[in-house]
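What follows is an incomplete set of chains from the complex, kept in their original frame.
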Amino acid sequence: MPEFDNAFQAALNLILGLDSTLVGILALSLQVSLAAVAVGALIGLPLGAALALWRFPGRGAVVVMLNALMGLPPVVAGLAVYLLLSRAGPLGQFGLLFTPGAMVVAQVLLILPIIAALTRQQVEELHAEYREQLQSLGLSRLRRIPTLLWDARFGLMTVILAGFGRASAEVGAVMIVGGNIEGVTRVMTTAIVLETSKGNLPLALGLGLVLLALVTLINGAAYLVGETARRRLG
Amino acid sequence: QSIGHITLASTTSTENSGLFGAIIPAFTEATGIEVRVVAVGTGQAFEIARRGDADSLLVHDTEGEARFVAEGHGSERADVMYNDFVIVGPVGDPAGIAEADDVNEVFARIGAAEAPFTSRGDDSGTHRAEQRLWEAAGVVTASPWYRELGSGMGATLNTAAAMDAYVFTDRATWVAFRNRQDLTLLFEGDEALFNQYGSVRISPDRHPHLKHDLAAQWHEWLLSEAGQRAIADFRVNGGQLFFPNSQPNVDDAP
Amino acid sequence: MAHQLPELAIPALRFEGASVVHRGQTLLQPLTLSFDGCRRTLVMGPNGAGKSLLMRLAHGLLLPSAGQVYWKGKPPRQAMVFQRPVLLKRSALDNLTYALAVSGTPWRSRKPLAREALARFGLSPLERRPARVLSGGEQQRLALARAWLLAPEVLFLDEPTAALDPASMRAVEAAVVDFHARGTRILMTTHDLNQAKRLADDVVLLHEGRLIEHSDAERFFTTPASPTTRAFIDGDLIW
């Protein structure tokens, strides 16, 4: 298929050319998604763990809601953040709209449920094993959270990577709250959409391949770190 | 009663305005042919047609359409209708374009005031028209006041509304657009703002598998009296958005 | 062989009609019992009799379905060695320093204390080994070392020597005696009659979720009150 060949060609040219515009777009993509994952993990991991530990009336509903929010459409998340940050909105005065900051906020909204829901499930399973021992040690639920997150870390790594994948891949949210402004809020996915709408399909695919290559690099680094740590544990 | 369907590649501005929703039922009624509209960016519409994924094409980029036919992808092109571009901006009108005499002055004033302006920046028919006007006004656009969004018309309007920026848009999208916030129509009516839509038939030589018979009926219907009337009858809030201007028996490469 | 030591001020643990019912099945019949003083109580009975359930009730890991389990007075500091030890996915040493951290031991003294405990249970060469790959007996000893480190006032031991070699078993029994001598109340299960004879001040016998007898060790082994106890001691209490 000539298009796919062209796409690989385009990707190669893009990488070899190391066009400064492309580098800027790539860097922004990475910054936004990594920031979103960092915030998402910082909130989502303890949140998911807490939900695994506490029993309370309505817990089932919360779990269902969280699972369902894994299906929050990026466009909807983007719209909600747009309305919040828009000049007429409640947080309008901060002038965050159409800035990378706004894109991070929208992506956090998207990946928080993914990280929290998958964390809940994994921590719940580990806690089934640890519960009696930790309770015997007199650990309050709150203090069990770091222990469980730490001991589940190899599994949670994949969860965080799923969140990162979601953030780096989505376009609906960043498009609306970022506005795809050239040089300011244009990221890889919005650039791909733009090229697609221009009919530049090989270039669009090529950009996609470049993005995937970058994401793969990051995944590879995470894998190496994980495997090294795991090997030390036998 | 349906005898089949055709796929029509078109742009978001026509789709967003609601035109197709108004005229296609009449066509289907008359011919039993269903029309499936794929509304995308102008470039993407050409690309879809070029690849043989659509039976017909309706866009507003006369130059591009001509090239499409000249390159052999299209067999026939015809004017169908026109509307116009308008310039909208914040009610406060910081560059004072409402008082401008012609469109050149509009763009010159915005450039001089360095007032925020959002451009589609997506190489669409609208975007190209806008760029020609900047050039004509002798303004060199530059960030940060000039924002290239790389978005469709609707998305660009949403962004402009939130940024209180001027924006160059086709009238149809603007009239149908609901999230105006502080935006208002500030300038219209210059001849240079003319926006021609054309229907293009795909070359049967290039893509013999397409439904050329049905597509021909669509093309002819658009140019026919019935089609032209349907276009003229389409109103939003009482206002006419598209003005039929088919010239019977004028076709092929212009 | 009742072991006489000054009875320290450990509050009494009371079971009052405490039962365990799970999905309609009564696993532990209503139990009324009192564990007073700083004694070494051995809980015995066939598999599935409810020994581990009783231990978990006593340690507060399980709430009774009916009735009550409570300490008369302030609940004492407790630790438990589980029948199937749960070790964290960390090294042997880290498992111990973790327990110390939880119990509030200052950072600086954790490692020395943990190493001491490892040495006491013959695990020193294994300190860096992941706890989960230790042999069955090593894991059990690590769990014992962890409980030992916590210096509890009450220690629950659920078949703590089941996986141990004869010498280790003797060492652990010595450790139990030691614990007790330092004022720790012992509640322990075992299937080993000889071990029970060596360690028990008093014995609780359970059978099919029911309390058969709770009496002083001497009495239990020499003049049992119940024919079931007799059969149990003779090894005849079969499924």
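Here the chain labels run A, B and C in written order, and each chain numbers its own residues starting at 1.
As a convention for this text, a contact is a pair of C-beta atoms (placed from the backbone, for glycine too) under 8 Å apart; a residue touches a chain by one contact, two chains touch by 3 or more.
Please read these numbers as outputs of a predicted model, since none were measured by experiment.
Peer 1: Per chain label, how many copies make up the complete complex, given that just one of each kind is displayed?
Peer 2: Only one copy per chain type is drawn, but the file holds A x2, B x1, C x2.
Going forward, only the chains that are shown with their structure count from here on.
Peer 1: In terms of CA centres, which chain lies closest to the overall middle?
Peer 2: A
Peer 1: Select, from A-B and A-C, the pair of chains that is joined by more C-beta pairs in contact.
Peer 2: Most C-beta pairs in contact, of the two: A-B.
Peer 1: Measuring from the mean C-alpha position of subunit B to the mean C-alpha position of subunit C, what distance in angstrom results?
Peer 2: Once rounded, the distance between the two centres reads 82 Å.
Peer 1: Please report how many Å separate the Cα centroid of subunit A from that of subunit B, as a whole number.
Peer 2: Roughly 36 Å separates the two chain centres.
Peer 1: How many Å are there between the centre of subunit A and the centre of subunit C, using C-alpha atoms for each centre?
Peer 2: Taking the average C-alpha coordinate of subunit A and of subunit C, the gap between them is 47 Å.
Peer 1: When you check subunit C against every other chain, which residues touch at least two of them?
Peer 2: none
Peer 1: Sort out for me which residues of subunit A touch subunit C in the complex.
Peer 2: Subunit A reaches subunit C through residues 129-130, 132-133, 135-139, 143, 147, 151, 233-234.
Peer 1: Across the complex, what residues on subunit A touch subunit B?
Peer 2: Answer in residue numbers: 82, 86-88, 97-98, 175-176, 179-184, 186, 190-191, 193-194, 196-201.
Peer 1: Under the stated contact criterion, what part of subunit B meets subunit A in this complex?
Peer 2: Residue list for subunit B touching subunit A: 40-48, 121-124, 143, 147-152, 155, 158-159, 162-164, 181.
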